[in-house]
Structure formats: C-alpha cells, structure tokens
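Every protein chain of the complex appears in place save one, which is left out.
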Amino acid sequence: MADYYAQLLLNGVVAGAIYALFAVGLTMVYGVFRFINFAHGELIAWGAYLTLMFSQVLPFALAVVPSMMLVILLGIGQDRYIYKPLRQRGRITLLIASIGLSYLLRNALRLIWGSDLQTYGFEAARGLSFANFIITRTQLAMVAAAVVFLGVLYGLLKFTMMGKSLRAAADNMDLAEIMGINMRRIGLTVWTLSALFASAGGVLIGMDTNLEPMMGLTNLLKAFAAVLLGGAGNIWGALVGGLFIGVVENLGVAFFSPGYKDAIAFAVIILILLFRPTGLFSIIGGMR
Amino acid sequence: MLKVEKVIKRFGGLMAVSDVSLELGAVPITGLVGPNGSGKTTLFHMITGFYRLDEGRVYFAGKEITRVSPHVISRMGMVRTFQHTRVLPFLSTRENLLSAVPAQRGERLTSLFFRPSEVRREERQNRARAEEVLDLIKLAPLADELSGKLSYGQQKLLELGRVLMAGPKMILLDEPTAGINPTLIRRLAEVLKALTTKGIQVFLIEHNMPLVAELCDRVFVMDSGNLIFSGTPAGAIKDLGVIEAYLGRADHAA
Partner (left out) sequence: MDYFFHILIIALVYTVFALSLNLELGYTGLYNFGHVAFFGIGAYTSALLSLAGFPVALSMVGGMALAGMTGALLALPALRLSGDYFGIATLAFGEMVRLFFLNERWLTKGPMGLPGIPRPFGIQAGVSGLPLYLILCILLTLAVFLAAYRITHSPFGRALKVVREDEFVAQALGKNVFSLKVRIVAVGSLLAGLAGALYGHYITYISPSDFTLNETILVLLCVVLGGRGTQWGPVLGSFLIVFFQEFLRFLPIPVDFGRVVAPIQGMVYGAVLILLMLKRPEGIVPEYKV
C-alpha cells in the first residue's frame, strides 16, 4: 500500500518538475514586469505542437530546436508589440490584452492542428523498475531535462552579470535603470528565458501526455498556482510551488475522482489567495 | 475630542511612529509639524484607520477607534484629506462633492427600488448643500467640469469642499497648502477659520511655518517617529530639540 503512494509521489515529482519550469518562467516575467502573462500557457502549447510539426521532418531531439527558437520569437514579439505599449496603462489592461492574446494563439493552434488529441508517438515505454517503483525512460528524461534547465538558471542568476542585473531589476525596475542596467536587454533576457522554459516544458509534458489545444490554459493555471505558493516574483519559491502542485495533484488522485485532478490546482489558487496572498515564502507589511 | 495613546507603528525593523501620545480638543486648530519622514502622515493613517496600530489606542469623541474601519471613522465625523490630491478625476466637481456625503439613502439598494421619493428628497438636499460648498470654495463656475481638468490648487480646494460635505466634527488635513499659490493659501486659511466658528476641530500637517503660526494655537512636533514637542508655535521655534530636528545635530568635535 505504501508502494502505491510512493509511486504516486514519484509521478508527482516528475510532473512537479515540469510545473516548476512553467512556474519559473511565469514568475520571472512577473518579477520584472509586474503582471501575469496569460499567454504564457500558449507558449507552452506552441512549443509542444511546433515540435510535433518539426519532428515529421527532423529527428525528435533536433526538432525541439527550431520550435523553441520560434517560441522565443513569439515571446519577445508579444512584449514588443503588445505588452510594452501597454505597460503604463495598468495591470487590468495588460491582463485583458494577455487574455485576448492567449485566446488568439489558442485558436490559431486549433486552426492549424485541429481539436483532436495528438501525440508524439513514442512507444509505450516500459518502465525501469528499481526498489519498488516504476519509472519510465520518458519520465527520467523529463526530470533530467528539468534539472538541467533549472541548474543552468541557477548558475546564470548567481554567477553572471546578467543574472545579478535581473535580480536587481526584479527588485526595483526604476532604480535598476538609474543604476545603468540596460532595461531593454533585461527585458529580452527575461522573455527569452520565459519562452524557453515554457516551450521546453511543453515538449516534456507532451512526451508524457497527449497534446490538445487546451493544454496551454490548463498548465497556465497550474503554473499560476505554483507562482502564488512561492510568492509572486520569487523564482525558487515558484520551483518549490511547482513540485508541490505536482505532488498534491498526483497524491490527490487517491482521494478524489480523477475528473477533479485539474481542480486541485484551482483550489490551491483560491485557498492561497484567500489565506496567504503573499505566498508561503515572503514577508510583507503595510496598508490595509 | 481626539486622544492618541502610546501608539506605535513598525515597518519591518523600522519604527515609523514610536510611542506617540497626544490629545486634541482644547483649541480649534492644531498643527502637526516636523521634517520629512518624521512619521506625520503615518500617524494620520493610524488615527483614521488606514494603518493598523502595532501598539496603543486611539479614542475619538469618547469612543475607542483603534481597530475600526476607515469608513466607519469617517462616518463618525473624523474626515481627512490625503497628502497628494486625490480628487476623482473622471467625476465632475459637483459629483465629487455629492459623493462625499457619507451615508446616503440612495446608496441602499432597497431604498432605491422601494423608497424612491425619499432618495429623491435626500438627493435634492445634498445638491443644495453642494451649491453652498461650491460658493464657499469659489468653484461654482467649474461645477460641471471633470475635476481632473482643474488646476492643482483648485483640486486642493475641492478636496476641502469634499471634507465639508461630510459634515464632520473634526478634519485632518495633510499638507493642504503644498504646491499652491499665495492667493489660494489665503482663501484656504479663511475657509479654515470660518470652519472653526462652527465648532469643527482642525488638525493640520503643514510645512508652511508662518501659516502654522497664524492659524494654530497649539502645535505638535515630530521627528523620526517621536513626538518631541507640544506647545505653542512660538515656543516650538525656540525649542532646542525642534531646532536640532530641522537643522541637524551640531557636530561636537572633540
């Protein structure tokens, strides 16, 4: 019996690692630009679908490259043409615009690839078993990739000049600009990283589940729950949040009907917003 | 009328307001002065319910208001303005004034649908009062302009007008003369003096020292969150602690 739960836990960690990727990308944009990019989910979905398309002509491992590059262009483009002009207008305007963009991108996806489920067509991988768990090769690859990405991010933030500038900008955008930090470059870096992580995560999750047009939105809400858990703007908090959501979701299947699996993330969102809107990891005081 | 007892407000490790106690009621106009960052506006926020106190109590007209919501405090008769004008730019001058009457009949849904004549009557009364206030602050010609189009000084007067519409017992003004020209300052001073004849208490944060000396019979001085002086304006000018607060400590070289 404990094995059953342990297996669910393992599944949860695998899923959580991917959610962590999504959440980190979302929270980085929030940290610097102070708004939730609703279209982040579509970056995930487009990453997955473009890889599907390129994998018709390229080996899978290579197919991810052009698809990620295109998604990065998409990420930078959405900032340049839509979000940047609206930055002064207030968070609600940005939110509505990003909802509109996400609707546009989601329907473009449906237009091109249709509403049916798609898959990468890997053979049902046989699991490697060790101890009493079963972990498939795909799942191993997912976790490994996630770890690599996050590790590189850690190195970037901690040891490079760009990383330090990013942290400064997240802390105080105006002050960072006065100190001479090039905000254009920061913006480019943030959107590149965000899109990169989103598309990579999209491919990874596509390896384990089916592709369908709503996958962007579903994963966005999970990423958002993770961002909230960790405190909006807090990168490592988002990581832990992602893992938490993955684990709770998968363990929850033991108790709730599977149809409500996605609702777990929603419930987390609502609960956090009601009881600890600043997340589990931050300390803020101030005006009522 | 107002009693503040040992109130403290911390932000993280910073003591914004540190153990301040004061009482108002003896004189009609009281001033609150001090260098920038001394905690004056923070104290106002604490008194009017916008900030939660970390320690201490506040009493108004005999009732404790320490944990009371800002809108309730406003309805009890303590009305305030903000440091930078906060008129509602997309409402007209008149609408700004009309919205300032605290507890209107027409703000209750049941009254809207089931007691329309009472709502109409009260609205008529409020409109008449708004006309009076418009005359007092001399903004009648601009009554239907969007208040965002008024000059800064006119907006400050409008804020004062709003405060008057609320029929207050006590008003707290946060730097009402900042950034406005001398003529408007005169007008404001006249309005304030006229108010006190109606028994309204005024508590005033100001940097304009001559104005404070002219209007206030009593003044409190704050520095770095502490209350360092309480007395007449004349006395404040001579007090060593006050001078040091404004000019900095003399450097006692060995």
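Labels A and B are assigned to the chains in the order they are written; within every chain, residues are numbered from 1.
Here, contacts are C-beta pairs under 8 Å (C-beta built on N, C-alpha and C of every residue); 3 or more make two chains touch, one makes a residue touch a chain.
Being a predicted model, the structure only gives us computed values, none of them experimental.
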**Request:** Using the contact definition given at the top, list the shown chains touched by the missing chain.
**Result:** A, B
**Item:** Option from B:8, B:27, B:61 or B:88 whose C-beta touches the chain left out
**Value:** B:88
**Request:** Kindly state which of the options A:22, A:35, A:197 or A:244 is in contact with the chain not pictured.
**Result:** A:35
**Prompt:** Residues on chain B that touch the omitted chain in the whole complex?
**Reply:** 48-50, 69-72, 74-75, 79-82, 86, 88-91, 95, 98-109, 112-113, 119, 123, 146, 162, 166
**Message:** Touching residues of chain A against the unshown chain: what are they?
**Reply:** 35-36, 82, 85-86, 89, 91-97, 99-108, 110-111, 114, 217, 221, 224, 257, 259-260, 262-263, 266-267, 269-270, 273-274, 277
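The rule is short, and it goes like this: only the chains that are shown with their structure count from here on.
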**Complete:** Chain centres from averaged Cα atoms put chain A and chain B apart, in whole Å, by 48
